[in-house]
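This is the structure I have questions about; it appears just below.
Apart from one protein chain that is not included, each protein chain of the complex appears where it belongs.
On to chain A.
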Amino acid sequence: MAVTDTTEGRRRAPLVPWIKGALLTLGSVAVTMLGLLFVTFIIGRVMPIDPVLAIVGERASQSTYDAVYQQLGLDKPLLVQFLYYLWDVVRGDFGMSLLNARPVSEDIARVFPATLELATLGVFIGIVLGVPLGVIAAVRRGSWIDQIARVVALVGYSMPIFWLGLMGLLVFYGILGWVGGPGRLDIFYQDIVPSRTGMILVDSAIAGDWSVFRNAFSHIVLPAALLGYYSLAYISRMTRSFMLEQLSAEYVTTARVKGMSERAVIWRHAFRNIRVQLITVIALSYANLLEGSVLTEIIFSWPGIGSYITTALLSADMNAVLGGTVVVGLIFICLNILSDLLYRVFDPRSK
């Protein structure tokens, strides 16, 4: 019996650090979210914008102003206001938009899928083109392809996205007519497929309506390519840098001396070792896109979370700003956790 007990004890042992790790992660998520909420809340309250004025208008009498001020709870101490807000958020209630009196959670559920769709396609383009470009640039260091990769990255870093977006629209939509214009769909295709996920490409594919899919794709391809280009610039430069470090390592020389093919040396050995670093780069890039590229969304009339938060901020709609910020914060945290999990998969040392 004693032997059996010991065996069972050994089997259970790995669970303890796992649970401990999960609890630590949850704790760190909770503390981070609390900090994010607190800082955002305080910034929202001390900013020189007036939510009361936004609601009542500048012509309202002092009594109307005071009534709304109290109605919003702004007469209470900041800490009390924060605790009320925290309690609501914990219950999944971001409050009502101060301006349109709709639940902020509903607004976010409407705008976030648009950003998710755009960012996912954008980062996909960035990975598909950026990673191979970075690897090739590193392998053929100093060659013409390395120079091209350098120029591509430089332009990507330095060109204002606003200008590039407008030029893209002018050329590919205005002159060539290859892509759809600003907006997610042509007017003829709007409200045809039922919204299940809020992502039109996915919804139209589920509905099997390929004409809507094609039209949606024609609208998303340009802004996604634009965002993808900026991801590509970052991903390709980082990939090149990581690969150069690996290619100069002794184990690569050893592999070559052993007669291993160059392809195997690059992809099976060197590339395998940069996967963990690449995951961080890609996760950061994706998170940046998911928080919404405001300028891209404005130029392409893309109703995403970036323009939602910006409009809310300019309209002094602080509940909407706070709700949007919390969602963006959650995205960062989730992607961080995902990166950590992928580290464990790809990096034997972290196991």
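The rule is simple: contacts are C-beta pairs under 8 Å (C-beta built on N, C-alpha and C of every residue); 3 or more make two chains touch, one makes a residue touch a chain; residues count from 1.
Keep this in mind: contacts and distances are computed from a predicted model.
Q: Which listed name, "Hydrogenase large subunit", "NADH-quinone oxidoreductase subunit M", "3-methyl-2-oxobutanoate dehydrogenase (2-methylpropanoyl-transferring)" or "ABC transporter substrate-binding protein", is the one UniProt assigns to the chain that has been left out?
A: "ABC transporter substrate-binding protein"
Q: Please identify which residue in A:71, A:253 or A:301 touches the non-displayed chain.
A: Of the listed residues, the one touching the omitted chain is A:301.
Q: Just one of A:40, A:115, A:215 or A:231 touches the chain that is missing; which is it?
A: A:215
Q: Looking at the full complex, which residue from A:37, A:89 or A:179 touches the chain that isn't shown here?
A: Residue touching the chain left out of view: A:179.
Q: Can you work out which residue in A:140, A:196 or A:272 touches the chain that's missing from view?
A: Hidden-chain contact among the options goes to A:272.
Q: Where does chain A touch the missing chain, residue by residue?
A: 48-50, 53, 55-62, 64-65, 99-102, 107, 110-111, 124-125, 127-129, 131-132, 166, 169-170, 173-174, 176-183, 186-188, 190-191, 214-215, 217-218, 221, 225, 267-268, 271-272, 298-301, 303, 307-308, 311, 315-316
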